[in-house]
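In this view, the complex is presented without one of its protein chains, the others remaining in place.
Take a look at chain A:
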Amino acid sequence: MHQTFDAALEINLLHANQQGADHNRSHFDEWGITCLNVMSSPGAGKTALLERTLAELNHELRMAVIEGDMTTELDADRLRQYNVPVIAINTGRSCHLDARMVAGGIHQFAHQYNPSDFDLVFVENVGNLVCPAKFEVGEHAKVALLSVTEGEDKPLKYPVMFQEADCLLITKLDLAPYLDVKLDRIVENVRQMNSHVTIIPVSAKTGEGLSQWFDWIRSSLSHYTMQNLPISASMSLGG
């Protein structure tokens, strides 16, 4: 004989991922590392931006990259030329990184390097405008990219990422003169749903706007890093 029961769960569908993300973040905090999750649609310029950033901040900050890619190591190889640790994670069929995949990357990173020597880890997410924003990976802040070639309406059509972004880079600014695109409209559309986001138009090609982006990185470092956090003996990798 069977009895029917009812269990009130009242938990987030992404609870398991959230726990993994919190765990990852506690490692970053312990090491005094700030983690930025870099997200955009395919080809908006995440890798190009990271190339410039690694090249120009190399003397000032100790950086590493966790590079998510569906199948290849093409992006990882591009970034390895800048002499920073680049951990490649293949997501297979998944269209975003999740906390468990990034935990694998963090694990590798911690085995090969001394993480306490680092200030900043970029996670380059898989190119997808829809759901990477919902799967936290342990980041302290979300950086979204939208290239001028994608059109002004994208924030309205794919609002979730833009609503959650802490910093929005409007990329490929050098192409704006060739397009029928109004930057003001992009900004206005993003502002409708996100009043706190820092918006910086940039071009990885000409370098325009990059100094503001670097300033934002510097401010995020001092904001999120808890250098003086006591190292918890109970914290262990992969658990």
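Observations
As a convention for this text, contacts are C-beta pairs under 8 Å (C-beta built on N, C-alpha and C of every residue); 3 or more make two chains touch, one makes a residue touch a chain; residues count from 1.
Everything below uses one rule, namely that contacts and distances are computed from a predicted model.
Per the UniProt record, the absent chain's protein name among "SUF system NifU family Fe-S cluster assembly protein", "Hydrogenase maturation factor HypA", "SufE family protein" or "HprK-related kinase A" is "Hydrogenase maturation factor HypA". When the missing chain is restored to the complex, the residue among A:D29, A:D98, A:E124 or A:D166 that touches it is A:D98. Among A:T34, A:N194 or A:S220, only A:N194 touches the chain left out of the display.
Interface residues of chain A facing the missing partner chain: 1-17, 93-96, 98, 128, 130-131, 133-135, 156-157, 159-160, 163, 191-195.
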